[in-house]
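In this view, the complex is presented without one of its protein chains, the others remaining in place.
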Amino acid sequence: MQHIFEEHESEVRGYCRSFPAVFASAKGAWMTDTEGRRYLDFFCGAGVLNYGHNPDRLKQALMAYLMRDGITHTLDMYSEAKGQFIERFQQLVLQPRGLSYKLQFPGPTGTNAVEAALKLARKVTGREQVVSFTNAFHGMSLGSLAVTGNSFKRAGAGVPLNHATFMPFDGYMGSDTDTLDYFESVLADNGSGTQHPAAVILETVQAEGGVNVASADWLRRLREITQRHGIVLIVDDIQVGCGRTGGFFSFEEASIVPDIVTLSKSLSGYGLPLALVLIKPELDQWTPGEHNGTFRGHCPAFVTATAALEYWRDTQLQEAVASKATLVQTRLQRMLQQHGIKGTVRGRGLIQGVEFADAGLAQRVSKACFEAGLVIETAGINDQVLKLLPSLTIREGELAQGLDIIDQGLQQALDDGLRRAA
Amino acid sequence: MQHIFEEHESEVRGYCRSFPAVFASAKGAWMTDTEGRRYLDFFCGAGVLNYGHNPDRLKQALMAYLMRDGITHTLDMYSEAKGQFIERFQQLVLQPRGLSYKLQFPGPTGTNAVEAALKLARKVTGREQVVSFTNAFHGMSLGSLAVTGNSFKRAGAGVPLNHATFMPFDGYMGSDTDTLDYFESVLADNGSGTQHPAAVILETVQAEGGVNVASADWLRRLREITQRHGIVLIVDDIQVGCGRTGGFFSFEEASIVPDIVTLSKSLSGYGLPLALVLIKPELDQWTPGEHNGTFRGHCPAFVTATAALEYWRDTQLQEAVASKATLVQTRLQRMLQQHGIKGTVRGRGLIQGVEFADAGLAQRVSKACFEAGLVIETAGINDQVLKLLPSLTIREGELAQGLDIIDQGLQQALDDGLRRAA
Amino acid sequence: MQHIFEEHESEVRGYCRSFPAVFASAKGAWMTDTEGRRYLDFFCGAGVLNYGHNPDRLKQALMAYLMRDGITHTLDMYSEAKGQFIERFQQLVLQPRGLSYKLQFPGPTGTNAVEAALKLARKVTGREQVVSFTNAFHGMSLGSLAVTGNSFKRAGAGVPLNHATFMPFDGYMGSDTDTLDYFESVLADNGSGTQHPAAVILETVQAEGGVNVASADWLRRLREITQRHGIVLIVDDIQVGCGRTGGFFSFEEASIVPDIVTLSKSLSGYGLPLALVLIKPELDQWTPGEHNGTFRGHCPAFVTATAALEYWRDTQLQEAVASKATLVQTRLQRMLQQHGIKGTVRGRGLIQGVEFADAGLAQRVSKACFEAGLVIETAGINDQVLKLLPSLTIREGELAQGLDIIDQGLQQALDDGLRRAA
Partner (left out) sequence: MQHIFEEHESEVRGYCRSFPAVFASAKGAWMTDTEGRRYLDFFCGAGVLNYGHNPDRLKQALMAYLMRDGITHTLDMYSEAKGQFIERFQQLVLQPRGLSYKLQFPGPTGTNAVEAALKLARKVTGREQVVSFTNAFHGMSLGSLAVTGNSFKRAGAGVPLNHATFMPFDGYMGSDTDTLDYFESVLADNGSGTQHPAAVILETVQAEGGVNVASADWLRRLREITQRHGIVLIVDDIQVGCGRTGGFFSFEEASIVPDIVTLSKSLSGYGLPLALVLIKPELDQWTPGEHNGTFRGHCPAFVTATAALEYWRDTQLQEAVASKATLVQTRLQRMLQQHGIKGTVRGRGLIQGVEFADAGLAQRVSKACFEAGLVIETAGINDQVLKLLPSLTIREGELAQGLDIIDQGLQQALDDGLRRAA
């Protein structure tokens, strides 16, 4: 079937080149291709499948809804499915965490949520500039791309990307320098050339950017600085929210409360497109219809999203993530030692990465793993980081199995490297 | 249940203010709210539901796919569901029309498709400016918003929107002036101040802009001018493609072949988010991953989209649209006469509008209709146009019923107007 | 001496390529090169020398000032020389015309005056967009270049030029269409995509753009439209002010009062750099130092500018311009007839142009004239217009002499053309 894609699909297609199988079905941590071959999934659709593929609780809710001809598409009119989601989100997510946010459902993609967040921050402050960080990734439409660091993606715009200023992310200037010192100087200095910003936008763990983790202290200081200077703090939790780092929100651990939060990817829990912008009530200064879009009321996604919230009834999932995270980190550290490879293991919860000193190694490992039946991606501007993104609900045995494959893949990539060098 | 939305949903919500019901289920041309009240739908989710709500053929295909745990989310990896859609789209849409396009699946919203199209046109030509038309509507993310005419939406950007030049749409300078004369002068004159554009983007029928119809002659001349000047012609068929004007594409009637076409809304046929960019093979100069997004491979939407293509096996649907269009136009004309109201009826296929000389009338009619159980929207920069967008598969009896409600709504709005004036 | 320039001066040098002599001295209407050859001047340094080269009255004032060590440079501190200029400008220019303007002296170039005017208009209105016209020329720094039509000059920016919208100048759409109809539609339509502008900037006669003359009616309507819509009207009188069209200001004839006027070129009367922005008092909302520059207080230029104002004590100069203008126009018309050439004569006062149907002819005539001892330039985006810009104080005999040279140059250019064709 691959010839169909090669003949008719645009050259822009990407992941299919790294993982050249035609997938047909999937369940839990496993994907199956049209030839019946099974793959363990350590990628989870770039963080969309935190609860695994086609989880039964969600599937049942979705099928029941479709069966009874629940309304599917309502733009942003009221629907029963949306009402139920909002209600449960209040009960299971916001209230227990003492958070008070208004909910905006923009177009059902992460980039649309970011566009909405940036618009609102600009409107509320009357300012234009937005501060983003080195190696940030926020999306591909022009507003989001302007705050994304990757120069290859930026060049794709075909027009200059303005109204964004990049500051060094935590750790960018070495471990001795708190990069927020520079940010504070620039803010305090009317001659710095940097316009007072409307907002700061960041991922607490930069996923695409190379699994770069902001420390809790750094996040707290950033919250304090932005508060003091009247700058809207936007946490883009699209990839590392919905439990990826342990808590529902990735910023919980630092005990900060952002002004705006963007969510998408794992929000529907079933791979159905859905996005959400959380807005502090006092910032909800939208005029009706000021930001719109067609698919703001995609009810099947609300149905599965509501079912997925049941994972947050108790702390079981969060605890499981913590214990699996330890397992992953320990094992990765050991691999580096055993194979005598220079590298760094970093991450939070079930987003973990290994940055290899040998820049090409991560890609060779990813390739070897795929051949051995494990889907695992690389990250970082030079694909120098092997990124582990298993589902949060993966069984410990499956997790160990995947780590074994990585271990072997690493050995194979090293052997290949030696062979090639010889 | 409305209080949930009023308390917790952002002020940005819009359509729910015009149609304040909480919808629960829907079938064919009918929507039902939580109180069991039924509404005839002449709005179709802004053109998303060309085949009506929850059409059975699509529903069956979707439920079967979910039941067997067909893979849901694959980013842009290959999937069986995508392969089948591509194949059928070739067979039933492109080949019969002699069209040769590569397919790009961007993020599943119209604005994302437009962003992709603009990026590609800029890349291929190495130019930045894009020509758009007065009262155009192409989306809300910054790239698409820059080519959208509505000043309220534009102001929402919070930053200047550049690299777009607006030209007068067909008819904008009165019936005596061919607006393309001006466009040609500007293109030919190196002193005009207007940069040679990468692309021209347009809707053949401007829906949001007020049901403004470009004539076939004008479209042909525009195609000829853009070809001669090496400008990429992008037809944004998001709202009026997928059969809305009769043919699958709205530009078929003018016998032109755009360089790029964007589709979304009714593409999945079931209200599931999906978008598609059609690209002439020689323009498919994307580098892998140059434009990406999470939800490029949302398989349930491919499944329903494939099932929806079966409507295009023969010309039955196209013929039905033509005959219903005549019915609608005739009836609307008659209403104007009978009520002695000044106004213009215009449209193509099953997008029809009445622009009233009395600017507030359309909104009063819409309100009266909703109270009588008909969902119908207004359009145009001052909401001066009543826009009819029934499903293509609506029964003739239902269509007549809806037109009756409009007729009464018109009477009521006029009576109210008189009462208020008195 | 030419080798010095060819070796050491940048390739950007331009006019020296059309008029390759090394000039040493000049007086009245005549320039003399280092070889002693004399040239009659119908170009006047692009409108800088309205009163001829080194006019004695100004020369004496200047030398006396230098002799007594009058202060030369004061930034924008107060100086006696500036005070005297301001006083006389009030008495001889503003008061007699019933005009009330505040005076701003920006950096001493036209482009700096335009930059200041645009900044102020944007500040006062809080809007960003500025409307300019096809074939406008306002300067080379980025702000001025953005409102300049010439695409070759614009490309020189190396960055996109934004916040400017071009409208068709008077006559651009043929003699049947009032181009302001289109401008008014766009202003009235919130869906036009054209942001409500801060200002409209224009030359009443476009000099570089090809001697395009706006009619008095068109100017009056433009003044009325801008007033009604709260748009700042800026007349750029840098090239055609200071008497070039007859009155001191080019807009006097249309009896309009712009909100802001820019002057430079002939303002000092002696070729010394000086620029002036006239601002309606209610628009003078500058904060001290908000726009600055080093050479705002160049006293020698104030001294000659004050002396030059004496030309405006009575109406003698204005009358002389009118009678010379008639002479020039009559003669040019006759030449076209006698040589049987298709072309248009147009202009106001002593800026007159001939647009030839044969696009290359103007340049050939200019070249032939220079060889015969007359300096005369071309204009228009394709250099298709021969532009006559003699000094206002030229003697009638000299004027006739120059016209004779043009007559012969025309004959020669036609003969050359025929020879080349044969």
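Each chain gets a letter, A, B and C, in the order it is written, and its residues are counted from 1.
Just so we're on the same page, a residue touches a chain if its C-beta (ideal position, glycine included) is under 8 Å from a C-beta of that chain, and two chains touch if they have at least 3 such contacts.
Bear in mind that the values here come from a model prediction, so they are computed numbers and not experimental data.
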### Identified contact with the non-displayed chain, of C:R223, C:R244 or C:K265
C:K265
#### Entry: Full-complex contact with the absent chain, from C:T74, C:S215, C:Q329 or C:N382
C:T74
### Contact footprint on subunit A, counting only the chain that is left out
128, 132-136, 147-152, 154, 160, 162-164, 166, 168, 172-173, 177, 181-182, 185-186, 189-196, 209-210, 380-382
#### Entry: Contact footprint on subunit B, counting only the chain that is left out
159-160
### Missing-partner contacts on subunit C, residue numbers
1-2, 4-5, 8-17, 19-27, 31-32, 34, 45-46, 48-49, 53-54, 59, 62-63, 66-80, 82-83, 86-87, 90, 102-105, 107-112, 115-116, 118-119, 121-123, 128, 139-144, 146, 152-153, 156-159, 162-163, 198, 264-265, 270-273, 277, 279, 284-295, 298-300
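Quick note on the criterion: only the chains that are shown with their structure count from here on.
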### Task
Could you give the separation in Å between the centres of subunit A and subunit B, each centre being the mean of its C-alpha atoms?
31
### Query
From the C-alpha centre of subunit B to that of subunit C, how far is it in Å?
49
### Query
What are the residue numbers in subunit C that touch two or more other chains?
160
